[in-house]
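Here the complex is missing one protein chain, while the rest keep their positions.
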Amino acid sequence: LEEALIFEIGSNDTTGVDLPPVDRKRSTRLGAFARAEKPELPGLSEPQTVRHYTRLSRQNYAIDLGLFPLGSCTMKHNPRLNEKVARMPGFADVHPLQPVSTVPGALEVINELSMWLIKLTGMHAVAMSPKAGAHGELCGMLCIRAALEARGDAREVVLVPESAHGTNPATAAFAGYRVENIPATEDGRVDLEAMKARLGPDVAAVMITNPNTCGLFERDMKAISDAVHAAGGFVYCDGANFNAIVGRVRPGDLGVDAMHINLHKTFSTPHGGGGPGSGPVVLSEALGPFMPLPYASRTKDGVVHLVEEESADAFSQEHFGGIMQSFGRMTAFHGQMGMFTRALTYMLSHGADGLRQVAEDAVLNANYVLRSMEDLLHAPYAASGPCMHEALFGDRDFAKGFSTLDLAKALIDEGYHPMTVYFPLVVHGAMLVEPTETESKAALDQFIAAFRNVASRANAGEEAMKSAPYYAPRRRLDETQAARNPVLAYTGEVAPAGKPTMSERGGR
Amino acid sequence: LEEALIFEIGSNDTTGVDLPPVDRKRSTRLGAFARAEKPELPGLSEPQTVRHYTRLSRQNYAIDLGLFPLGSCTMKHNPRLNEKVARMPGFADVHPLQPVSTVPGALEVINELSMWLIKLTGMHAVAMSPKAGAHGELCGMLCIRAALEARGDAREVVLVPESAHGTNPATAAFAGYRVENIPATEDGRVDLEAMKARLGPDVAAVMITNPNTCGLFERDMKAISDAVHAAGGFVYCDGANFNAIVGRVRPGDLGVDAMHINLHKTFSTPHGGGGPGSGPVVLSEALGPFMPLPYASRTKDGVVHLVEEESADAFSQEHFGGIMQSFGRMTAFHGQMGMFTRALTYMLSHGADGLRQVAEDAVLNANYVLRSMEDLLHAPYAASGPCMHEALFGDRDFAKGFSTLDLAKALIDEGYHPMTVYFPLVVHGAMLVEPTETESKAALDQFIAAFRNVASRANAGEEAMKSAPYYAPRRRLDETQAARNPVLAYTGEVAPAGKPTMSERGGR
Amino acid sequence: MRYLPLTDTDRAAMLETIGAPDINALFSDVPQEARLDGPIHDLPMHASEMAVERHMRTLSKKNLAAADAPFFLGAGAYRHHVPASVDHIIQRGEFLTAYTPYQPEIAQGTLQMLFEFQSQVARLYGCAVANASMYDGSTACWEAITMAGRVTKKARAVLSCGLHPHYVEVARTMAKFTGDAIVSAAPDLDAGCAEDALIAEIDDETSCVVVQYPDILGRIPDIRKIAAALEGSKALLIVVNTEPVALGALEAPGNLGADIVVGEGQAIGVGLQFGGPYLGLFAVTNQKLVRQMPGRLCGETVDADGKRGFVLTLSTREQHIRREKATSNICTNSGLCALAFSVHMTLLGGEGLERLAMENHRLACIAADRLVEISGVSVLNDVFFNEFTVVLDRDAREVVRVLAEKGVLAGVSLGRLFPAEDALANGLLVAVTETTSEEDIETMATALEEILA
Partner (left out) sequence: MRYLPLTDTDRAAMLETIGAPDINALFSDVPQEARLDGPIHDLPMHASEMAVERHMRTLSKKNLAAADAPFFLGAGAYRHHVPASVDHIIQRGEFLTAYTPYQPEIAQGTLQMLFEFQSQVARLYGCAVANASMYDGSTACWEAITMAGRVTKKARAVLSCGLHPHYVEVARTMAKFTGDAIVSAAPDLDAGCAEDALIAEIDDETSCVVVQYPDILGRIPDIRKIAAALEGSKALLIVVNTEPVALGALEAPGNLGADIVVGEGQAIGVGLQFGGPYLGLFAVTNQKLVRQMPGRLCGETVDADGKRGFVLTLSTREQHIRREKATSNICTNSGLCALAFSVHMTLLGGEGLERLAMENHRLACIAADRLVEISGVSVLNDVFFNEFTVVLDRDAREVVRVLAEKGVLAGVSLGRLFPAEDALANGLLVAVTETTSEEDIETMATALEEILA
């Protein structure tokens, strides 16, 4: 059965909550803008609500249903303990502006998590308030800019590899920088010599992803950092792929100045269909003093302090010898507490030994996929050394007229969410597969069999693939129409009937 | 994708919990039966476990997915608040044998719920320990037997209508009685005169379901009770259908001596795929003193006492003038506390006014279905007056060779769970439809359309119906093979491949 | 009212379709004198979710939750750590709000789970077949006794003195009505399990011998010896287990000669819940006995396409088919608790169950060693799993009460379990699980020292 919109099944008079009816005769102190009529919003009773969303949910794919091989996204198992902990009243039911004396446990969580992040990355400080990876990138770039401005050094260019995530150039631009590309070598890594040649007094920073989006470790990372530092710039590292190296390599040891960490990738807070995330930024000694407010910090006596506008000056005066020059505030309140509790719970569960095993198993699983597919599918960097936690393939060997999109949609009919496609841009028809460490060998073998099946069919040019998927809740959707004539809110039009889908005829 | 058995995907060496490995050299005090080897039980890691059960769950139909019109079962919405309350630590994490002084709140729950049940039914006392409806029936019948024995009156027959639930005769037999049937009138009710004729000094009790399983209110209930009482017997009422009358009629006003209440029907504790239920038994003044231990009771001073073996004699001596003659204990501990908290939460949410509305809407919904179908489907008692909360149909008008089973299975392909079929036995090819009060008119209209569709096809004799369902996770299952050659535990045999199902080809 | 979707407009339209002038017309069959003309007096009206939640939270907070005290209670209900994923899974609407799987085509989720559950229980117990659950251990025990009666056509059940007194009570209560004879005695405060006395009670009329393993005092009876004594007799050996975690450390009863193994499954996955809902387990070593078993059974079969599938089977034993000739009147059982058990057991696996059991035993040994140091305390048991009996120099009921005032939930006094047995009054049952910390043990020992000093 199709699931109607709440606007089609709800009414403005129905409500699923029990509250006293409004007495329109009662006097109010609402002033001139008091509503004459209630808002036009559809309501449903509780049974209808639960059923509507339960049925909707079943049109989704999710990690809980199967492997989710999205390269660069690290879709791993989300432990249920984390959800339970995040809902403890001392975390879920405290206000960000409560007197500090009433929230010592919350501050300890922030502090304990900060300690883990600093030790795992080998960095010096961490800004906890950024709301997601891209927000963290922005935070890091603003720290760099603040540090440069503090030394009176106006620079205007940021170098970004072509294979970078789109957020990197967007962030640099939002921080007021001009973006230039860094070329890559044949083997899929940053061209060190070309980069060195570009460095100069106008280059504020280099943004590197390591392991990079081709799935490779940047062997020359230390040399890159040294060169950038020598030229007076800073090194920003995109931490999206930290899952591959956590516990085995510390970015701080490679000369990184700033790196955001996606708690919702490496540390398993759930993606929730597009957020919320959390993007703390670890910083080198040079950048630490420029962290945004508010932050939490432990002083030498072991006490945790929450530092806000109110206390920032006095605090840094007392504890950091007055050198704190925070660039300001990036968001109201203290950041994604709900994600902090989950991430800390995950770290404590795994421990230092477990996190190291995470990286090893993630890399092992990715290489297993790479080597199980490379005879059938073009793997452009298969010869560039082991891949890290994701395996990259291209569409070179497909029959004419067949695209990566066709393969991806055919994979849906095999029961899987497709891999990341058409990213990174440097590989034609890119397919980036990241199995993560939470998949069993049996699950991988089953996935590889399906993947080989669709790859063979793409190579052979099986016509039916072009119309896949056949068995999903929807066939391919018309994205052009959606963009050309955007319908972005319910207008009252009745849904077209269309042909009944398989799943519709299937009843459930 | 098919979901394998845990025995096929798990291993005896894998575990999803972190506990210290066993040190086989450590000395133990386990004695002669200490295990030499660990048990042979398959383990899965947490990600595999969550995925296995999540995927399994999706092969189920449930109220959360759609209307569940099972007559006599009262499949209504299960509020989420109830689940939350049942998990509060003061209810979920207390031991039944904790000192009474440490569990006053738990006792208050039992007492408060008892008070509601007594007032809603107009009865005198309530035994809270029975574990489910059938256990409650047994409790009621044992009270009756204990009361009769206490007056030295050995009786041996229990009268049960043909249309009764199977548990009724089974219970009477378990309580040591011989079961005889009561005939019904043309219009689907107990034949009062025939029953009166059978009453006598050998009849211990009459078991009546009211509203009865034909969906009708027993108009003569009071007369039945009077006749039974006059003959020295007791009236047991099966409370499975209490949902139809809660807040509108009190069984105590109709002369009932004992009635179990299915908390998982009328008071919305979830069915959970077959339990746990809870079956408190309300009792008349005559039967109250025979309640099983343990019970909770409030004394005149308002204090709640938990009465167990330890204190029963002293308690009844002090507070009931020594008349308590409990027939004993039916189960370890105090009954289904987890269901009590849910049911009480539900009652408090609805209140006296809401529960009355429950009955009204349940009856309204059932009559709406009855009157919307009777032109198409044989409704044997359509002329016997309004139905209560369920509508009964028969297969009289079907084309030759088509059965109620065929219609039920075809309804699956329409996206619904079938109604109760072949019950009550008094109607040929019975179909008992109970929509409950938690269905909206829109949901009913959609269901009625589907129901009319399959009824028309059964009347017309559409051949394809005989092989329905087509679109469920499984086609019709071979129950004969299952019973003839029972395979009741995993034996290591590999599953047959069979033809791929629709849903299998559908991927998810 | 938030759970009722009909609007007044809907109600009016539906009454019109029905052809009834008002809702009262639909209740016209109710005799005038029994009709209530308004909400029942003296009960509160509907309340918001917030108000109800607050009320229930207030009641909950009046109780001392086990997590908030050093906790040593067992006696048939055990506190173990249940992984969060177990509760997550049982709250999936598709499991929580489904009915008994009578329509197998759209209930394979519940059915496959039950098949897996039955298989897990059978292996845990060392049996051939287990059913799909009973209400709890005590009713499962009684059902086993009646089943033995059906199988042997005899009616004298011999109960070991180590059987949980509530289980004995249930059997005695039910036997009053069925006419079975129940032979039982209270235990002595002795380290031995009195197997010989039990064996001496077996005669030609005996339908079964019922032995608890480990027993109510935490002792581990010699099942093999009793089984040997039953050789050649028709009577069945019923072994009762109230702590399934013990079977990670002790041999399965089915491998020691039991015919029927029953027990309480609560310890795995279910939680304390003040006594219910719990989970009755029921298994037999010989598949031939299956047609005399009570309760639901799930079996493997194939569908019309030849695919493996599962159905409820052998229902000709059950009440809804066989009515007064059924093997039991049980209908609704403990389906969701069975799911919780099965999920937890899957997370454990054989490896995890053994580790869990040995961690329980390790901590129990520490507790026994610490308590025996206290003057006025002796430990009864030579061998035990995670629960043992200490004997105090005074009535344990009073000691438990005083310790509760000090915030220590010290165990179950034998006086509470056996109110009529003065000889047991000084006994205290102490259970120790992985949730007990060494600090908890020390807190209790110190408090006990103070009281006994």
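By letter and in written order, the chains are A, B and C; residue numbering begins at 1 in each of them.
As a convention for this text, a residue touches a chain if its C-beta (ideal position, glycine included) is under 8 Å from a C-beta of that chain, and two chains touch if they have at least 3 such contacts.
Everything numeric in this text was worked out from a predicted model, so none of it was measured.
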Visible chains in contact with the missing one: A, B, C
Contact partner of the left-out chain, one of A:Gly16, A:Gly288, A:Pro380 or A:Gly394: A:Gly16
Omitted-chain contact residue, chosen from B:Thr15, B:Gln59, B:Thr269 or B:Thr404: B:Thr15
Contact with the hidden chain (one of A:Ala150, A:Ala194, A:Ala352 or A:Ala449): A:Ala352
Residue touching the undisplayed chain, where the options are A:Gly232, A:Gly247 or A:Gly461: A:Gly247
Residues of chain C in contact with the chain not shown: 2, 48-50, 53, 57, 81, 83-84, 88, 91-93, 347, 434-435
Interface with the undisplayed chain - residues on chain B: 11, 13-19, 44-48, 50, 54, 79-81, 83-84, 508
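Just so we're on the same page, only the chains that are shown with their structure count from here on.
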Far-end chain from chain C, centres as C-alpha averages: A
Interchain centroid distance [CA atoms averaged], chain A/chain B, Å: 47
Averaged-CA centre spacing for the pair chain C and chain B, given as whole angstrom: 19
Contacts with 2+ other chains: residues of chain A: 18, 45-48, 50, 54, 79-80, 508
Residue list for chain C, restricted to those that touch at least two other chains: 1-5, 46-47, 49, 83, 85, 87-88, 93, 106
